[in-house]
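Only one protein chain is missing from this complex, and each of the others stays in its spot.
Labels run A and B following the written order; every chain starts at residue 1.
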Amino acid sequence: MSVAPLSPAELHAEARAARAERRRLLLRSPGVLIGAAVLLFWIACALLGDRITPYDPIFDQSEDVFASPSAEHWLGTDRLGRDVFSRVLAGSRDILLVAPAATLLGTALGTALGLLTGYLRGIVDDVLSRLIDAVLSLPLIVIAVTAIAALGTRSATTVVIVIGAVFAPIIARTVRAAVLAERELEYVRAARLRGERAPYVMFVEILPNVMPVIIVEATVRLGYAVFAVASLTFIGFGIQLPSPDWAVQIADNYQFVDPAWWTVLFPAAAIASLVIAVNLVSEGLQQAYER
Amino acid sequence: MSGAPATGPALEVRDLDVAYRVRGRWRRVLRGVSFQIGRGESYGLVGESGCGKSTAALAIAQYLPRNGRVRGGDILVDGRSVVGLRGQELRRYRAQTVSMVYQNPGAALNPSLRVGDQVVEAFTASGVRADEASARARAALERVQIADAESVLRRYPHQLSGGMQQRVVIAMALAKDPSLLVLDEPTTGLDATVEAEVLDLVAQLQRELRTSVLFISHNLGVIAKMCSRVGVLYAGRLVEEGPVETVLRDPRHPYTVGLLRCIPRGGVRKDHGRLDTIPGFLPPLGAELRGCVFADRCPLADARCTAEEPPLVPLAEGHTSRCWYHERAAALPREEAPDLELPPIDREAPPLLRFRDLGKVFRERGHDVYALLGAEGAIWPGETLGLVGESGSGKTTLANALLGIVEPTEGTVELDGRPLAPRFQKRTPEQLRALQIVFQNPDSALNRRHSVRRILLRALRKLAGLAGGPAEGRLRELALRVRLPERALTQKPVQLSGGLKQRVAIARAFAGEPRLVVCDEPTSALDVSVQAAILNLLVELQAEKRVAYLFISHDLGVVRYISDRIAVLYLGRLQEVGPAEVVFEGPHHPYTEALLSAVPTVDGGGRERIKLEGEIPSAAAPPSGCVFHTRCPRKLGRVCELEEPPLREVEPGHLLRCHIPIEELRRLQAKPPAERVGA
Partner (left out) sequence: MLRYVLKRLALALVTLVLLSVVVFATAQLLPGDVGRKVLGPFATQEAVDALNREIGADRPVAVQYLDWVGGILHGDFGDSLALRVPAGPLLWDAFVNSVKLAALAFLIVVPLAILGGVVAGLFAGRLPDRAITLTGISLTVVPEFVTGIVLIIVVGLWLGWLPITAEAPEGAGVLVQLEHLVLPALVLALVLFGYIARITRAGVVEALEADYTRTAYLKGLGTWTVIRRHVLRNALLPTIAVVATQLGYLFGGLVVIETLFNYQGMGRLVFNAADQKDYPLLASGVLLIGAVYLAATLAADLLYAALNPRIRYRAGE
């Protein structure tokens, strides 16, 4: 059925109703709510740090190594006798800095690249697109490991730069597709026919229209960033000791999993809860925007 | 086949109420609709978008979307209620009793199954034995006049043209020998000559098979051609019903009257007669109305109309109208509008724009595609040149070449006698301002993230060099000129109706006093009542500013109304150029003749249908000689296949590309070509 022509008053009401519907979808969806709550919890932990942990996550090292969960140490202790519960609470800080920073960097670079290639097309687009294809034929972790090894430094900053640089072409590809669709629309042609220059058309005419795509893409990437940072950290290429980061803890205690499973299981559960939370929120955003 | 009783109506819709649940609220789309279709009868349901006509079709097929529900009334096919059928019964009903054909045949066929498998399946589903089905499938395709049935069966849908695809869909629909065939806008989107062929085919099959047909369309001309009875649907309510001829000749509901007056027809032209419009808007979806659904847009309405809904008043011989004042409907007051003084066109003076030998070759998959070849012409200040042709004829390419959007491979364009750069990027601001465009689809032509104000201010700045206070002044003036309400300025395009959006697009094009505006199908995305208002606006602007238009449209009635001269394109070649009346009245090019005869009009009759054979050839491999010879009903012989005729001035101001001398054409076209028609 084609869309009925509506009166201005009704169109106005419809637009408002659509916004309300979007809010309602976001707020009523249990997935989004749970995701947001978990995310907020970890953000709060990161902000409050060792002020809320029962023991200092790094320096309180007791004689009691590999103690199993008890009233004193709810989640047991690790190989240096540190309280696992305190370390799990403190472990969100670094990844919550590194992953969003990498996403932000990648989104900024990717948006610029996508706008340029999508709008200008021609030889620049062809060369860049092929290059992007080439880079994307390597799994994220493999490129990241190679680049970090080549740079020779292992630190949180390196991870931000490398993941940001790898995200850029991925995001650029999405933005480019949206720009390509957008530039075929007549409003772009109308702008050019009245003599607008390329930067104006790109940033004032097209960019606002691809913004929803960029926002959704960025939230999806944030999920991947958490995934990638954790994975790189686990194999020793990411966040480094003495950070109480969850993946650092797992890498540090993994060889003692039998029998000290608590030293790895709880940090693992924490990582899972964080990535799932981020993705539940981003999933909800996507659904709300795609209506 | 279904062993149904052969008596009684094929379809009876009683008091049908259908609602959709949207954002947690049930909204009525059909309000107590009742009508009947007799055996072998062809019934038309007509209305503008949003009136509920497609919902009626889906309800009859019991294929409403998940949020749609029949909330009251009943639908009887072959005397049996079909509302609420489920499972095996529903399957049997669809397999044996009802068939449906809808718009966009390309999507209706499964892209990954061969045509043959799909047609065969239609037969086996209706109970034909598998070993018989393939023979029946071939026969079915032959019945819908597909010449090469055997090879078509082996192909995939994307390998067929649109017209061919629709024939296949029709063949499948007829496989079960249905008691009721529902056709929902079956030819919308097809080219005029192809549409005409599909309509002829449906009419012929209907006569032969005596199938009962429900024909749904927004096009009164198509309904007039195809149906014996018609129902007019407005806001989910049947407002008038009766024999097609009676309703069209003597409409008795103000909405029907208004609708008919919106359509440019009967030789009405812009210089003597303005189009009537229907003011106001459709009531909101699901609004609960106490009185007549049309009351707030009706010039006749009074207190009684808003308080109490009129019943269906029976008039003569099966003609009914839902109006308290049906006897005054024909005398519906016209919208007040002064007649316009159009400036005279001086063709002795130098033209505004001239193009010579304009051609464009695209490279497509290793082939050269001649989108446009040797186009010549001129446009004078204040005139409208109508551009007519079917898809692939090169209309848009020609317009884009003039604007500099497409760089022509050969030829030149001159403005005021001075050559224009082939690409618009190289043109001066002065030249850019002189040539502007209004696009077909205002949704994509306006930036949906910018407010109307912002859109127009930017255009004023770039095209008129205005900013600040003076720009504000001009903005208000411009809005007034295109009748854009003040309130609309602060809104975004999504918050405006289609007509208002198109007004914004027109205002934008006129921001810098353009000399020529290309109108690329500016009204074809709009309903007829809105179309009329937009056409009136364009004519007003022309009278006032002496602007010239290049007006592209597939709607010949619209082109005739607005154009001073008309150019006809076929496969990238201009076939005919001449004053509008001459092109319409003839003698015309054989292609123009066929095109004109293909278009169903409300007035009906008049022209003898001239059938064109085959499909429009591909521009990648155009026929030798005259490109029209493969389909030309008046082909002379070898000369047409070997030699392309030049575009010659056969009368003052009338150019033709045909080997047949004008006198011969005049003689031939005075009487119907007997050997072709009525076969």
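Rule of thumb we're sticking to: contacts are C-beta pairs under 8 Å (C-beta built on N, C-alpha and C of every residue); 3 or more make two chains touch, one makes a residue touch a chain.
Predicted, not measured: the structure shown is a model, and the values here were computed from it.
Engineer: Which listed residue, A:45, A:75, A:275 or A:288, touches the chain dropped from view?
Structural biologist: Per the contact definition at the top, the residue touching the missing chain is A:275.
Engineer: Pick out which of A:84, A:113 or A:148 touches the chain that's been left out of the picture.
Structural biologist: Considering the complete complex, A:148 is the one touching the chain left out.
Engineer: Which subunit A residues would touch the chain omitted from the figure, given the whole complex?
Structural biologist: 31, 130-131, 133-135, 137-143, 145-152, 223, 227, 230-231, 234-237, 247, 250, 254, 257-259, 261, 264-265, 268-269, 271-272, 275-276, 278-280, 283
Engineer: For subunit B, which residues reach the chain that was dropped from this view?
Structural biologist: Touch with the absent chain occurs at residues 61, 63, 91-96, 98-100, 102, 104, 107-114, 121-122, 125-126, 155-156, 158-159, 169, 172, 175-176, 365, 618, 620.
Everything below uses one rule, namely that only the chains that are shown with their structure count from here on.
Engineer: Between subunit A and subunit B, what is the gap in Å from one C-alpha centre to the other?
Structural biologist: 49
Engineer: For subunit B, which residues are in contact with subunit A within the complex?
Structural biologist: On the subunit B side, the touching residues are 23, 48-50, 54-55, 280-282, 284-285, 403, 405, 424-425, 429, 432-433, 435-437, 439, 441, 444-450, 458-459, 462-463, 485, 487-488, 491, 494-500, 505, 508, 512, 527, 530.
Engineer: In the complex formed with subunit B, which residues of subunit A make contact?
Structural biologist: Residues 1-8, 10-12, 15, 17, 21, 185-187, 189-196, 205, 208-209, 211 of subunit A touch subunit B in their complex.
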